[in-house]
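With one protein chain held back, the other chains of the complex are shown just where they sit.
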Amino acid sequence: MIDVQEKLQSTVHELHGPHPADPKVIKRLKNIEGQVRGILRMVEEEKYCVEIMNQISAARAALHSVGMVILKRHVETCVADAIEAGGTERTHIIDELMHVLSKNEK
Amino acid sequence: MIDVQEKLQSTVHELHGPHPADPKVIKRLKNIEGQVRGILRMVEEEKYCVEIMNQISAARAALHSVGMVILKRHVETCVADAIEAGGTERTHIIDELMHVLSKNEK
Amino acid sequence: MIDVQEKLQSTVHELHGPHPADPKVIKRLKNIEGQVRGILRMVEEEKYCVEIMNQISAARAALHSVGMVILKRHVETCVADAIEAGGTERTHIIDELMHVLSKNEK
Partner (left out) sequence: MIDVQEKLQSTVHELHGPHPADPKVIKRLKNIEGQVRGILRMVEEEKYCVEIMNQISAARAALHSVGMVILKRHVETCVADAIEAGGTERTHIIDELMHVLSKNEK
């Protein structure tokens, strides 16, 4: 399963080429890294659990939001290209997308 | 709204005292910090978006799981104590819990 | 596992007695039943998939919201009583609550 997955991923990646790293995504991820470090500090400093849980929710929401940015670009480029390529490329990229989406929602 | 919230939190905190920091929670949060740094590197190295999205889902799931550990202890200690204290303590802690849970699920 | 679960549930139920059915919850559930029937009709009438998906999201949100009402009352009554009873009642009801919450969020 993993092999098929990896093979597919590399094929798709070859087809489209990598996306140049989005500076906004990088900036947001740096913020999230800081948020997680902040949560760690809150736990070490024995802050009130509800405050910690609220920060965890915020970090999860921020990660989700970055994921949506990456997902959008994925659909606009990789998925769109594979759909235009047709055939197994098209089937595979849609299966892969559905798989990502089903994980994403948990 | 924030003032009421903060006032409640400090009251509850005084009532129960802080929880000693759980070493397992700290360890897990350090791992999550590493995961986020890994995601950052994947973006910089222009990895395939699906791999990045999978790592984002994994980091979110890990955060959620730490949140559940903290939530459980919160219920066992702060919520349980406030319920036993009764009165407004009890009403407030349950309102606060419902508020946290409604955020948590997004 | 199921036996333990069921035994616990019946014990808890005996302890607290059933909650009288909340008319607002019943009204909301009737609305949700209507929403689901509406979705069914949209599928049969071959409506645009995005409209159908939006209605599915709305029905899921409505179910979630009813679940939160029931959860709140559960915490206020069953959980509170079991916490005051202490001992295994307390441990069990919290384990059960965490189990419900972990399912609820998917």
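A, B and C label the chains in the order they appear, each numbered from 1.
Criterion: a residue touches a chain if its C-beta (ideal position, glycine included) is under 8 Å from a C-beta of that chain, and two chains touch if they have at least 3 such contacts.
Because the structure is predicted, anything quoted here is derived from the model rather than measured.
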item	value
Where the missing chain touches chain C, by residue	9-10, 12-13, 18-22, 25-26, 29-30, 32-33, 36-37, 39-40, 43-54, 56-57, 59-61, 63-64, 66-67, 70-71, 73-74, 78, 96, 100, 103-104, 106
Residues of chain A (touch criterion as defined above) contacting the omitted chain	64, 68, 71-72, 75-76, 79-80, 83-84, 90, 94, 97-98, 101-102, 104-105
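Going forward, only the chains that are shown with their structure count from here on.
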item	value
Distance between chain centroids, defined by C-alpha means - chain A, chain B (Å)	21
Centre distance in Å when chain B and chain C are each reduced to the mean of their C-alpha atoms	22
Averaged-CA centre spacing for the pair chain C and chain A, given as whole angstrom	30
Per-residue overlap in chain C, given as positions that touch at least 2 other chains	105
